[in-house]
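One chain of protein is taken out of this complex; the other chains stay put.
Showing chain A:
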Amino acid sequence: MVATAAPTEARIWQLLEEVSDPEVPVLSILDLGIVRGVAVDGEQITVTITPTYSGCPAMNTIATDIRLRLLAEGYTKLTIKNQLSPAWTTDWMSQAGREKLEAYGIAPPVDGTATGHMLNLFGKDTAVRCPICKSEHTHLVSQFGSTACKAHYQCDDCLEPFDYFKCHA
């Protein structure tokens, strides 16, 4: 497919909505809040992304997916920039994204519970709702889950283990 018109920022944002997170495919990269900017200068398109975690192995795949999606529209002058600062926070995750996460079986981040800067050792676990049976009776199994952005929880009512997308502020 060949682009018939010069790219516009609005059009690029629209296309980025169709690029999904390789690790949580129900989320688009816009839901996740990792696209920090789109700049269009004539034919030249620059997309700036930021990693969720330093070692996020998905960043390269995401950059490739963005490139492929835009190339498919006939846009060829592409620069994908990786920017570390300001550092990603779960505040940038969209409301729609949070709902999609829960429907997918991953508990969305509970705002204002980032442990980031305070070291409350053996502090009370964040109350997280079970994404399967919606019970609030759950407990933290491990701060480190299946990927860097998730913690491992278990539901005390339905007993199912589940991932919790950690609040990261």
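Structure notes:
Basically, a residue touches a chain if its C-beta (ideal position, glycine included) is under 8 Å from a C-beta of that chain, and two chains touch if they have at least 3 such contacts; residues count from 1.
Simple rule for what comes next: contacts and distances are computed from a predicted model.
The unshown chain of the complex is recorded in UniProt as "1,2-phenylacetyl-CoA epoxidase subunit PaaC", chosen from "Acetyl-CoA C-acetyltransferase", "1,2-phenylacetyl-CoA epoxidase subunit PaaC", "Glycine/D-amino acid oxidase-like deaminating enzyme" or "ABC transporter ATP-binding protein".
For the options A:11, A:98 or A:168, the residue in contact with the chain missing from this view is A:168.
Note that of A:63, A:110 or A:158, the residue touching the chain absent from this view is A:63. Taking the whole complex into account, chain A touches the unshown chain at residues 48-49, 51, 53-57, 59-60, 63-64, 67, 79-88, 114-117, 119-122, 141-148, 152, 168.
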